[in-house]
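Scroll down for the structure; my scribbles are underneath it.
Partial complex: the chains shown occupy the same locations as in the complete assembly.
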């Protein structure tokens, strides 16, 4: 046994040597100066210039070949070749933005892990890996075509049944004809960017229900949320459903303060209400005992990564590389986040006498959620204002929910739910042509629907299989009880 | 004076502390320990292989008290720490010869 690898070694070596001999490379018919110029792809002058640079005829032929290849590629876009380069840049931005939104899931994973206790860290991480994975797969299977029914409604403007995605590059899917200036990407670009969005809503819930939810129930809860509820609600607005056609004027939510964050925050609220607070948080006699997160550097990593990813979340929602919007959206996003942080720092410092890092982090996120609805619709001063208020709101909101015994370990309800409402509704007051009434209707539709769906699924799961772990499992920690694993088996340990 | 060395379940610490406060005990020293006993360890899994963790997290509470309140103290700990399930722990009573308060150099019962 011990020496079996020697045999493999010798055999592989022999094989590699056997395979090595060079195979004769076939030569193409030799090109000439005339044949090249005859193609019309190179002028006499250009040819001469190449010769001056010392290129041989073969090498010049290669260069002409490149031009032919390029022409073919552009012509492949047919009627749409007029916008070829703009389309290429925009598509590049779309997939980069998709990658950035993907990275937000690292942000959520580390933020949530850092803000909860050590004994539940593996559980939080596992849920986050699951969410992004199931999100992408179900979005391909049904979500995408449910989110964007393209007129294919079951209940008109409210619900379209999704089918698996087909070859999205087929037909116009790979050209500028797919969506033009307003959606300058290929079909796959559209899919992947939206797929990364889809899982976000579920991730938001994950933090709020952490440290006590039963893993299997959570997985099913997530599945329903991400595969059905999110695309259905999304179709009302981005899928050109009823919110895009309100008589009071179309609902406006640029990148999803309500459609994504409000949705996630209120789904979290619904789940938390059914779940109840963590054991040990509320003591007898109405006293409350905070349960500090176990790793604040990890939580801070999470917030920086989320901020970074948000440039893709908001910036990518321009849906092309249109430079004026891109610059504005990056600027408003950064300013609102920064101002949210400063406002939350100052508010918590004045209110609580100590500068609280967790409030600063939530201030960043509040500012980001707040600006998401109007990142392209307000200027830097609007962003400053939205961030400022969001940073103040988030502090009071977190304290409020703690008071009324709605236990949310990471502050997701306040950050995503409350600041999501703020950012959406305020646009009715700040931006001309955006109707306050439409904003309120849209916000209520998203938040209300998410809340109802969450409560209903949670109640069903509770009845069928239990929604919460047993007190013993909660005491022991979900890492050991659900996973039989520890997050840091080495730290301060005598023995495994 | 006696040193009362109790090994208890970690989540009972708060209750034990309160029980001791109630009978007027103002000082104690707590150590995180691992216990091995009748209570079996648990099984963990890592990359497909199971293994047993024999040592369970426990908390050791050390309290020095004058001789006359030893039994009251022991009773308080027993009452607060008991769950009735295996692994509740032990109390050991150890004689001590002298106690000194570093701050004041006080000795004897007054030092604790």
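Labels for the chains are A and B, by order of writing; each one numbers its residues from 1.
As a working rule, a contact is a pair of C-beta atoms (placed from the backbone, for glycine too) under 8 Å apart; a residue touches a chain by one contact, two chains touch by 3 or more.
Treat the numbers as computed from the prediction; the structure is a model and nothing was measured.
> Since only one instance of every chain type is displayed, give the whole complex's chain counts in label form.
A x3, B x3
One rule holds for everything that comes next: only the chains that are shown with their structure count from here on.
> As a quick test, compute the distance in whole Å between the mean CA positions of chain A and chain B.
Here chain A and chain B have centroids separated by 49 Å.
> Please output the residues of chain A touching chain B within their complex, sorted ascending.
Residues of chain A touching chain B: 475, 480, 483-486, 489, 492, 494-496.
> Quick one: in the complex, what on chain B touches chain A?
Touch list, chain B to chain A: 11, 32, 34, 42-46, 50-51, 53-55.
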